[in-house]
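Single-structure report; data block below.
Apart from one protein chain that is not included, each protein chain of the complex appears where it belongs.
For clarity, chains are labelled A, B, C, D and E in written order, and residue numbers in each chain start from 1.
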Amino acid sequence: MNALRMDRLSWMDYAARIQRDQPAIFLPVGALEQHGPHLPLGTDGLLAAAVAADTARLVGGLLAPTLSYGYKSQPKCGGGQHFSGTTSVDAATLIGSVRDAVREFARHGATRLVVVNGHYENQWFLIEGIDLGLRDLGPQPALQVMRLEYWDFLTAATLADVFPDGFPGFALEHAAVIETSMMLHYHPSLVRTDLIPDEPPADFPPYDRYPTPKDWGPPSGVLSSAKGASAEKGRRMAHELAQRMAAAVARALR
Amino acid sequence: MNALRMDRLSWMDYAARIQRDQPAIFLPVGALEQHGPHLPLGTDGLLAAAVAADTARLVGGLLAPTLSYGYKSQPKCGGGQHFSGTTSVDAATLIGSVRDAVREFARHGATRLVVVNGHYENQWFLIEGIDLGLRDLGPQPALQVMRLEYWDFLTAATLADVFPDGFPGFALEHAAVIETSMMLHYHPSLVRTDLIPDEPPADFPPYDRYPTPKDWGPPSGVLSSAKGASAEKGRRMAHELAQRMAAAVARALR
Amino acid sequence: MNALRMDRLSWMDYAARIQRDQPAIFLPVGALEQHGPHLPLGTDGLLAAAVAADTARLVGGLLAPTLSYGYKSQPKCGGGQHFSGTTSVDAATLIGSVRDAVREFARHGATRLVVVNGHYENQWFLIEGIDLGLRDLGPQPALQVMRLEYWDFLTAATLADVFPDGFPGFALEHAAVIETSMMLHYHPSLVRTDLIPDEPPADFPPYDRYPTPKDWGPPSGVLSSAKGASAEKGRRMAHELAQRMAAAVARALR
Amino acid sequence: MNALRMDRLSWMDYAARIQRDQPAIFLPVGALEQHGPHLPLGTDGLLAAAVAADTARLVGGLLAPTLSYGYKSQPKCGGGQHFSGTTSVDAATLIGSVRDAVREFARHGATRLVVVNGHYENQWFLIEGIDLGLRDLGPQPALQVMRLEYWDFLTAATLADVFPDGFPGFALEHAAVIETSMMLHYHPSLVRTDLIPDEPPADFPPYDRYPTPKDWGPPSGVLSSAKGASAEKGRRMAHELAQRMAAAVARALR
Amino acid sequence: MNALRMDRLSWMDYAARIQRDQPAIFLPVGALEQHGPHLPLGTDGLLAAAVAADTARLVGGLLAPTLSYGYKSQPKCGGGQHFSGTTSVDAATLIGSVRDAVREFARHGATRLVVVNGHYENQWFLIEGIDLGLRDLGPQPALQVMRLEYWDFLTAATLADVFPDGFPGFALEHAAVIETSMMLHYHPSLVRTDLIPDEPPADFPPYDRYPTPKDWGPPSGVLSSAKGASAEKGRRMAHELAQRMAAAVARALR
Partner (left out) sequence: MNALRMDRLSWMDYAARIQRDQPAIFLPVGALEQHGPHLPLGTDGLLAAAVAADTARLVGGLLAPTLSYGYKSQPKCGGGQHFSGTTSVDAATLIGSVRDAVREFARHGATRLVVVNGHYENQWFLIEGIDLGLRDLGPQPALQVMRLEYWDFLTAATLADVFPDGFPGFALEHAAVIETSMMLHYHPSLVRTDLIPDEPPADFPPYDRYPTPKDWGPPSGVLSSAKGASAEKGRRMAHELAQRMAAAVARALR
């Protein structure tokens, strides 16, 4: 593990790796956000880092430290920003964090950066951070950046197995079957299966309203039930994600 | 129309409306973005404004001037930022435009603002702009804000009719059947039906890559065919959108 | 008109124009600002766009969508920021909007951009936006930018005719003879001539004071009387402006 | 002089003055900008500080340290930003400097701040800085701010005497009769009267062009001749300015 | 450990802790910075987190996720920003990260935040972030913030023992005896004692120079030798730091 995690390498070992292998650098981005009574606040970052680590192992990449604080939680995908414990950053902060990372990894001579997002709300600020970082580098940068939400690499076949009653879509998959299964696989000691709520899926109108109504989702913060979660499902999804992400990295980044 | 459009009212008429009716203010947000060979660059703003105007009429609201320049176009939802004609703003600019608008409408004494988005890429920067604007107003602001992508108000029944072969999802609906039909309804003179490309739907990998690969979508910039578009479909969708958005405004904003 | 307005062109038509003609791009910048009881809030943007369109026609240029929200209104030139309906942006927002536009039009390969200002308070933020945009482009940019307040193209002879009792200077020309005449020419249905106030010209001290005193100008917001306005004067000024602006564009931008 | 200049007072003396007298604080803002061969780069700040000091003496005010670096020089009012020696700041820097000053003087308990501008290009960024500073203070701030360009306090009678051949307007008064006369009055050792150029007034078109054409003004950087300058004219103007500014402060700031 | 780390708690457990105990929240701030051939890039964050965790245990506090990316490395305290592997953020990013954290923990109802810095270059940007965050909270915030560099809690007695030949001061203590000893105590598997260089202490002039001269320090990046380091010294220092920091938290934060 120490050979995988950039923060555990000496700069000389890191520099040697960059020169010798041009390893892909994986930058996980998470959030500190309510995930119901059964999952920890750090779920998004823990899963992004776990998936990124598995993928990095397959492609001989390196894992950079996680950006642990994500963009503000929205009611329809994360419960909303009014929960205690949810600890978020403004857009400018997240954009700056990614912009600086792009500029720095390019300075090291890295040519492949993979931004692995585990928190839906981060997506567009990662895009802007990458765009501004590449603008800083000037035309024809030597660094290529891949950006992804890890769950988009799940195949329809797997989703069909994970959701025998039909996949309800990613929209309500907050603290639900996918995340809970994967946490049971990667961090079982952090899951309180006894506390998984059994509430019907949240039902949202086709708009947002601000200030955020606090009664749009259930008080638990869970948008659809995680009752069908299992470590085995988590293992299967984790395996597929790493395999398919590794293939994408190998194919798409020169 | 002059009584609907805020920029065509005198300040005294506007002030009187605010005091008397508390009209909902509709702020359309668009983009200047390639929309294939058959639709104009301003499609997103034109449609957002048209839908907002129809809705405003139903609820006695007012239409603010459109924010015509949107966030940078992404390959998988708008073709990408490398097209000529696509003229976009950085995140900070769009966030600032919305933040300032929130603060100003609140100063007027308006209590209901509806941000009507017609460009998918704008979504999260509108969210940040609204959040920061409300933060500027302090706790318990008198202004409530609704934010929406207009297409989310289409019912499954309508989508089934518009797409007799099955609705492929909003992901590829750029310059395709929905937008083309609605432009045929609202702005027929701006649609070149003779130039609608008949290409198969674009197929994107489950990640982004930067710098943007220019060959991910077809050279025309159209992500799925608009061949099935018609003014009648546009009329039907426009009608439904205005009705349902009006109902939402009436119900959700006090 | 569709061939003139950039937002009504397809990207392919726009790209062809850029390649073939190197058309000057006209970017009108206005404001949403009180203009007395007789003129609409959008006067500055409507006039900037109208003058820009007439000029663009003469030089074969293109008209970009108007920036409709301008910098904060000042008492001595626009009545002040305390009026209802006046909807303004912070300096950073306006600067960003112009900076982004400069960078984007340059990316398209445009070599001539004309920023047509219709709101006095915008001037210096447009200058900063252009300066930063050109800085982004690096040394020897291919894009040249002209920036102007349209009224500066009126000749002394015309002003003498429009103001038979002597031109009082542009300082008080807010919602007064020039703007009202030009609105009567371009948008007669938006002018309430019956409501033109007949107040003496406002008299301001040689300093600003903040917070803005609300009693510096008349409650109507009009800084000098528009009683002498006529559509014919508007027509004459509009004609002269377009002719002289076109000549300047032809002469000054290579 | 030591009792006048804030930077020469101990904090205890300053605090006592604030509590006892509520003195107006004068904040001069200048520039480091070419002023022809005969005037020094610091002319704008030196004159703003001198006029502010004279006024402060009359009203028992205090003089804060000058903001010595101003906004970028423009061809039509300051020769342009391409001259060596002209050392300018971006809009954001000048805005921030003034915003911070407003917030700080308010924290001290000061109720009267007078921003004395000596560099035309600064004007609108001072306005934005004051506006944002007052916004930071919240509604009903205890601090009132006056903002002025000092030359606007010259009477028509004085201008008629200073310019016996007719006052050409402030537009070309850069390094010309007014500034040179006032420097001869306040800082005679810094004026090289022998080097005053005798060129005809510069003639500018009614627009700006960027990148700045370097040949719009004369190579000397002087926009109209300072040949008519004299220390006596400077003395007279300085006297009038201080008297009239003092009267304005007494009348306008409670 | 799970009860200590905020990211491993559910939001409900976190909220209950905040309400019941008002636990101090510890926010470690580190860097990704060269630390010679024998220590890993993440040393600063690992040590800040370890010390913070030990202290949190003593006072019943909670440990927030580490800010792993720090401010740009300076030659005289960290070797300089030109090393491969050193991955830093701009001032604005670090300031924003802390400002947002202050605002968020205050929203949760936390009243005690302890920012534990492990990277010397971060100090002033943490100060600004805290200041701006508290400004956002308005007057009389319920949240109190302690900010510290952990090494400042070492007593002279301990330093005398750790450095039997005399403590050379913190200035050169980068990747040297203190950090190496503490890493041997907390993370022995990450220390390559066999690679500790034995170079004489770096000698710097009393100024900085930019662009950074790459030859000011030794190529290894170590500013003074870590030869005297031991796990036992690390244990002793770690013990003292936690005890004394805990006492300070108990005494200084109400």
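Quick notes
Keep in mind that, in the parts below, a contact is a pair of C-beta atoms (placed from the backbone, for glycine too) under 8 Å apart; a residue touches a chain by one contact, two chains touch by 3 or more.
Fair warning: this is a prediction, and the values are worked out from it, not measured in the lab.
With respect to the full assembly, the chain omitted from this view is in touch with D, E.
The omitted chain makes contact with just one of the residues D:V89, D:A202 or D:A229: D:V89.
From the options D:A64, D:V114, D:A202 or D:A226, the residue with contact to the unseen chain in the full assembly is D:A64.
Although one chain is not shown, part of subunit D still touches it, namely residues 2, 5-12, 14-15, 18, 32, 34-42, 45-46, 64-69, 83-90, 92-93, 96-97, 99-101, 104-105, 108-109, 189-190, 192, 195, 221. By the touch rule set out above, subunit E reaches the unshown chain at residues 71-72, 74, 81, 90-92, 95, 121, 123-125, 127-128, 130-132, 134, 141, 144-148, 152-153, 205-211, 244, 248, 252-253.
Following the convention adopted for this analysis, only the chains that are shown with their structure count from here on.
Other chains, considered apart from subunit B, cluster as A, E | C, D (clusters defined by touching). Looking at the partners of subunit A and subunit D together, they share no chain.
Centroids built from CA atoms put subunit D at 28 Å from subunit C.
Contact with two or more other chains is made by residues 90, 92 of subunit B. You'll find the chains touch as A-B, A-E, B-C, C-D.
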